[in-house]
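Here the complex is missing a single protein chain, while all its other protein chains stay put.
Chain naming follows the written order as A and B, and within any one chain the residues start at number 1.
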Amino acid sequence: MSTLLDQQGRAAEVLRRFSRTTAAMLLLVVVAGSVALEVASSGSFLEGPSVRVFLQYLATPILIGLAQMVALCVGQLNLAVGALGGFTACLTGVLMADHGVPAVIAVLVGLLTATAVGLVTGIVIVATQINGFIVTLATMTILLGAQYRLVGTRTVDGYSPTLRDLGTAAPLDTPLVFVTAIVAAGLLGAFMYRTVAGRRLLAAGGNPLAARLSGISTDRQIVLAHTLSGLLVGVAAVTATASLPGVNHSVGGDWLLPSFAAPIIGGVALTGGSIAVFGTVLAAFVTRLIDAARAQFSLDPSWVNLLIGLVVLGTVAGGHLHQTRLAKSASSEASPQPEGAR
Amino acid sequence: MTTSVSPPETVPAQERTAGHRMPFWVNQRLGLLVLVIALSMLFGVLRPAFLDQRLVLFPLLRDVATLTVVALAQMVALSVGHMNLAVGRMAAFGAMFAGIGYDRLHLPMQAGLLLCLAAGAAIGAVTGWLIARTGVSSFVVTLAMDFALLGLVSLMYSGLTEDAAFTTRPAGIDALRSYSLADICVGPLCGSPAVPQLAQFTVFAMLGLGFLYGCTRIGRELLLTGAIPAAAELSGIPTGRRVLLAHTLSGLLAALAGFMAAAGTGTFRASIGDDFMLPSFLGAVLGGTLLTGGVVSVLGTLLGTALVGVIRKGLDLLGVGLESLNIYLGCILLLALSADRIRTVVSYRKVVRST
Partner (left out) sequence: MNSVLLECRDLVKVFPGVRALDGVGLRLTAGSVHALLGENGAGKSTLIKVLTGVHAPDGGTLAWEGEPVQLRSPLEATRTGIGVVHQERNLIPGFSVAENITLQKPPSRRGLVDYAAMTEPAAGCLTELGVDLAPDRPVRELSVAQQQLVEIAKALYTESRVLLLDEPTASLSPEETERLFEVIRRLAERGACVVFVSHKLEEVFAVCDTVTVLRDGKSVLESSPLADHSHDDIVSLMVGRAHAATELHPRPVDRSAAPALELDGVATAGGHRDISLAVRPGEIVGLYGLVGAGRSELVKAVLGLGRITAGEVRVHGRTARISSPRQALHEFGIGYVTENRKEEGVFLEQPIVRNITVTVWRRLARAFGFVPARKERETAQGLVERLGIRIAGLAQNAGELSGGNQQKVSLAKWLAADTRLLVIDEPTVGVDVRTKRAFHELIWELAHDGLPILLISSDLAEMVTLADRIVVMTDHRVRGEVDNDRDYDRMSGRIIRLIHDRDAVRS
């Protein structure tokens, strides 16, 4: 009996803590937004087909948001998310359509290529010590060119019907691509929270000096983060290939901004050391909701970008104000800080 | 404590030879110039058409002129150690106001240009104010600004126009687009048909920035703000205001580039500036401007942009697909920076060995 009470107490504590997080706020926004849309669409928003469409287009924002989040968690960033995704999608498509490679192998090659590109990016950053911003800017340029060289101006669509079926399949109105994204998020969360390697990654992002003193190589963590980021982009590319009617040079062109929006809204700090898998997924939900609302009211698609931009600005400005207030209240009670670092 | 000083700091002055005193960006700019000329000659030999003044060099220089201004907009943000990811969208934002001015208010060309510049400066000022006020990194703020403007500009175009473009052209803008120095004659002597008149804006911008950074108090203060903000503040520089100024200037230059791009194509549309971000960094960084702030090179920015332009055009004429050029450009960026890095490492080792 006492253990039950104990458990209840602990659950209440966990709940209380959760209620103060960004994720809880986002969850609230998601629920409120869904309800509002449901009302506005007089009940059609939560019906099977529209849920399916909603979730179908949610897979990519989740995956690219996670890919960016992994880079951010070691204090890096990845500008090549869109270009790498587009390139991988086109590579997979071209392999299947033009060279008759079986879908399984094409998908594997795509995933491996994306991972390898991430690995190389990480190695270049560590070896040359050039700012990650510039390195990923360069890889982005290179990949854009490579993508165009692969497909030119055509749209490649003559590829494996099996893959395509899988991409649009939605048992119980839950599209497989969405399930893939959620599984990827779950695995990433497990990796980050449960494995030694994942904790090392976070430690290196949270306090590089402390990590190094504990025998964790920060260079290796940077390489690992970019590799993981590449792998997640690869998964995003494969789901995109599977669910799109065809791949062309424009795939991935509009991924860069959403990839940053999801983690930033989800509560990930740009300075590294923090992750929010759940928050990022929810933030992707929110951006998708904005898009769905836009469609509901038949507004111009540009509203989505405007709103997301304003939300991100609001998030960072609000977060900053919150922090300064915290710092102020903390400094007024804490003992005075030491003079200079000596 | 003071015993953990980083090695280069304690190198006594006398260890340095006179040759070291020449700032190495001089060499970098010289190298760029040599590279631009050599590549132009190479392409000229391989494809004589490359040196065709009206058909090749004129559009090439028009692009270089526009992209140099874009890169200068980035350079100004970099000078205070910030970046402006919204250069392209600020260009579109400014150009949109020029379009509205011509289409709705029937302004003369100069007035529209002023409106465009004012709009750019205003949006830049808002960005700078947000950064200085909240202390959030310029990366995030300009990224979000990019989102917001992307939406806003398309919305306004689709709301204000029939086919998402302002097509009213004020008197004189066509001349800007197609006239070169050949159309300016002093007696029998005419200028080169390769140099577009649009380049006058670039020259103005370069002279202005060259004067600002080379000769004025404000320019020096911008650079020191970029070098070490804390030290700049303690030396009596109003760093917040300098950050605001840098972003305002960046917005203004982006808008100027937007106007030039619109003048070059003849229409004011939302897609102006879509492909500005990469060239903005390429030109500035290849030209020797540091991402960390404190060092800029106006001439280097022109040369960096020119190098990219020449390579683009030359490879295009050699039959390399225009888009796969990006592969080479990315590689060049990496190689150029790695070379720089190797140079610093080597010179650092020399310095350490000499003590």
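The definition used in the following text is that contacts are C-beta pairs under 8 Å (C-beta built on N, C-alpha and C of every residue); 3 or more make two chains touch, one makes a residue touch a chain.
These numbers were taken from a predicted model, which means no experiment stands behind them.
Among A:203, A:262 or A:284, only A:203 touches the chain left out of the display. When the full complex is taken into account, the listed residue touching the unshown chain is B:231, out of B:30, B:207 or B:231. Mapped onto subunit B, the interface with the missing chain covers residues 1-5, 7-14, 16, 18, 20-21, 23, 211, 215-221, 223-224, 227-228, 230-238, 294-295, 352, 355. Think of the hidden chain as still there; on subunit A it touches residues 194-197, 199, 202-203, 206-207, 209-215, 273-274, 331-332, 334-342.
Rule of thumb we're sticking to: only the chains that are shown with their structure count from here on.
Computed from the mean C-alpha positions, the centre of subunit A lies at a distance of 31 Å from the centre of subunit B. In the complex of the two chains, the subunit A residues touching subunit B come out as 77, 124, 128-131, 133-135, 137-146, 148-149, 152, 249, 257, 260-261, 264, 270, 300-310, 312-313, 316-317, 320-321, 342. The residues of subunit B lying in touch with subunit A in their complex are 1, 83, 130, 134-137, 139-141, 143-155, 158, 278, 281, 285, 291, 321, 323-331, 333-334, 337-338, 341.
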